[in-house]
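Apart from one protein chain that is not included, each protein chain of the complex appears where it belongs.
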Amino acid sequence: MRILFSFFAVIALVLSAYAGVKIANLQFLFGVVIPYIAIAIFILGFIYRVLKWGSSPVPFRIPTTCGQQKSLPWIKQNRIENPSSISGVIIRMALEVLLFRSLFRNLKTQLKEGKLVYGEAKWLWLAGLAFHWSFLIIFVRHFRLFLQNTPSFIKMIEGLDSFLQLGVPVLYMTDVVLLGSVTYLFLRRVFIPQVNYISLAADYFPLFLILGIGTSGVLMRYFYKVHIVSVKELVIGLASLHPVIPQGIGVLFYIHLFLISTLLVYFPLSKLMHMGGVFLSPTRNMVNNSRMVRHINPWNYPVHVHTYEEYENNFRGKMKKAGIPVEKE
Amino acid sequence: MAKKFTAKPDELSKVDYKPPKKGWMDTPAEFKEHTFCWGAKGKNLDAVNFPNARDWSPAEEDWKLPENWQEIFLEGIRERLGKYRSFKLFMDICVRCGACADKCHFFIGGGDPKNMPVLRAELLRSIYRKYFTASGKMLGKIAGARELTLDVLKEIWYYYYQCTECRRCSVFCPYGIDQAEITMVGRELTNLLGLNTDWIAGPVANCYIKGNHIGLEPHTITNSVEFFLDDIETITGIRIKPTFNRKGAEILFVTPSGDLFADPGTYTAMGYLMLFHELGLDYTWSTYASEGGNFGLFTSNEMAKRLNTKIYAEAKRLGVKWIIGGECGHMWRVINQYMDTWNGPADFLEEPVSPITGTKFENAKSTKMVHIAEFTADLIKNGKLKLDPSRNDRLKVTWHDSCNTARGMGILDEPRYVLRNVCNHFYEMPEDTIREKTFCCGSGAGLNASENMDLRMRGGFPRANAVKYVRDNYGVNMLANICAIDRVALKTLMEYWVPDVMVTGLHELVGNALVMTGEKKRTQDLRLEPLPEKEAKE
Partner (left out) sequence: MKIYGGGKIFVGLIIFIGLATSPFLFNIGKSSIVRDTKAAEIMQSMGLQCVEKKAFMLPNHMRLLDKWRDSVVRKGNRLYKASDGKEYEMSLQNTCLNCHSEKNETCNACHSNMARKHTCNGCHNYMAVNPYCWDCHIKPKETKS
């Protein structure tokens, strides 16, 4: 149900782009208007969500300490997993964001004849990393369509990505990796019982959407080719704010663009905001130094306490009997 | 309801991890016997002026909720979204990858899918989505949102009191989402409705009025300590004279009250007394600040602060220079993460310097509170203690990192250093069960009651299983730790799962090994059991 709903939602998106361009000839709507709206929603929505997080303070210093604290000088501190300095936090965050450090720790816990066994479980980490990195590389590669003159580092990335020189046009490895890893991420949601149980439609939808984007892109490049020079003209038109609709691009391109537009709109409304959120996570981006430097809570307020005076008033007799010094005789 | 918990270990260790066919939103919580604590008594909530105080029982249909309970609950969420970035962020960014699922000891030991941290969070997240996000309002169930009904409230209550806030999930989460933070907020929300458990509310009320969880009154504290002093005299021939509430002492010593009350924590308390005496430390106990632990933390941020205030207040009143804290888990989470922020700056105290070694405790220069394992490790490193580890030779010891001190502070190697110096046989448990990946005792965060034994034994199963491993492989017979809750909870846990393993605090072992000036030849350890033969023969 959750899976089918998401699947058909993406199919409906594809069909509407197809009908819109092929039947209704709404090239300008799908090629210019919707992309502009989507980009605006993406950027503004993203900023709004981050500022919304920022408007809630971090009242306490709560890093998850994953190693030895800074203590006596002869005890070796784990400066990255339990950082006491900003540089430690930067490294910790870099490892987290670039290499998914925490996910790398993943274990598979199994109960075998009354014994718990902890096995390696790196597939999720590997697929997650492969997916995110290939997505990033593919995005960067697309700058050849955004820029009149393609800078050499983008050509270099492209060259590396296709260095196997398989087929014509040459195969990008990231295309394969992206589709493969997204498929894996989908299949594990379906077949691992626990993951299936926790998955929402909101988890399947972006997977199908990205699968749709990747597939339409691959089809355009390797199978049902579109007129790439015209595509670049359209894209540059968008980027230079002088939109044009060149003739004869091919409907597949509009489907691709519409799915991307959907992703951009969906992004700030959804869990995909983990992209921005990971940087703000207080259990990872904080220094564990709250015994060294006082952390300030902006909403710290005075509270009712049971004072020593009240305590002594309750127990003065008993205290004196027990030989405990008191303030008032 | 009062049937005794009788399930046998081999029944309990058969866990079915298969989630039910029906979706979790359509499966209301079933309140199983021996898995939850009794409801808080009205008088205990009244004692600290909590709202909606009344006697109630989770097992009954009618929870006697205030009429506008939904409004209170939702308003409570709104307020906390604005106060805690952690809460707001953790409501928003989970991608449900499932990496946390099999990291929770309650899920591993029980198999209930709602004990997967991700789903425990979703219980509350679904409410957040429904009332606080556009997509949830529009798309409802498709977006993972649902109405706050009575069944949902009961479900949240049931599962948020099946989390020990141990943070193990947070270690594995790619965004550092910490279920402990979410549980804390969830419990605050239930508290707005007077839905606490009595195992938490009772100690909180005790601690507020009497100064400690157990409810020991001042003369009872000195009495308990007298008993320890008698035993110490029997063992060593030395009569120790500690002081209480003494003004002008250099150091205030604060430890969880559990150490004064129940075995084996009491032996640890004896260890403290012996160590401080041997050093000639100018220190005092306090009967007012007689609690290091803080059950307020399992209630609300405000309550935790109210209880914690006493430590600095007492340090100020007595005019001490700095504070040593005893062995306790969540106490140190509080000291490391909250105390200075709540009740600082402690500018009336001095930066802690060990009077014995001259070591400056740089890492405690703002809170002015030093962990006793840091203090003792420094003594040993500087050769200030005469130790005979062979007195602990009948023990094969393993080390349990308490969740709070491991993942909410990072005190891992100090106690190990001490341990290696006071005993000769030390074996680590498997690496995926120690240090930052350590398993909770299953009874933390106010769950160590007697009526929820099924939950506790299941929750402690992964820890016990790792202990069993070192017992079977190395003959380990002693489980050491620096947490008062552990000392009580693990004792029960070991009796259930690994009966021949005992539990000890670190400073009990220090007390055994410590060669004191002018002591008689020791023949007994702190438990008044004969020392190993070698010692006896000498």
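Labels for the chains are A and B, by order of writing; each one numbers its residues from 1.
We adopt the following convention: a residue touches a chain if its C-beta (ideal position, glycine included) is under 8 Å from a C-beta of that chain, and two chains touch if they have at least 3 such contacts.
These numbers come from a predicted model, not from an experiment.
Hidden chain, full complex: it touches shown chains A.
Check A:Thr150, A:Asn196, A:Asn300 or A:Asn314 against the missing chain and you find that the one touching it is A:Thr150. When the omitted chain is restored, the residue from A:Ser55, A:Gln110 or A:Asn313 that touches it is A:Ser55. Looking at A:Lys22, A:Lys76, A:Lys115 or A:Lys225, the residue that reaches the missing chain in the full complex is A:Lys225. Annotation: of A:Leu95, A:Val218 or A:Val244, A:Val244 touches the absent chain (contact as defined above). Where chain A meets the chain that is not shown, the touching residues are 39, 42-43, 46-47, 50-51, 54-58, 143-144, 146-148, 150, 154-155, 158-159, 165, 168-169, 225-229, 232-233, 235-244, 246-247, 276, 279-280, 298.
Please note the rule applied: only the chains that are shown with their structure count from here on.
A straight line joining the Cα centres of chain A and chain B is 34 Å long.
Chain contact summary for the complex, chain A toward chain B: residues 2, 5, 49, 52-62, 64-76, 78, 81-82, 84, 96, 100, 102-103, 105-109, 111, 114-116, 118, 124, 128, 192-203, 269-271, 273-274, 277-278, 280-284, 288-297, 299-300, 303-308, 311-312, 314-315, 318-319, 321-326. Partner chain A is touched in their complex by these residues of chain B: 10, 13, 15, 17-19, 23-24, 49, 81-89, 92-99, 101-103, 108, 113, 116, 118-119, 122, 134-135, 142-144, 167, 170-178, 181, 208-211, 217-219, 222-223, 244-247, 287-288, 302, 305-306, 309-310, 313-314, 317, 335-338, 340-342, 344-345, 359, 361-367, 369, 374, 377-378, 381, 406-414, 417, 430, 432-433, 435-437, 461-462, 465-466, 468-469.
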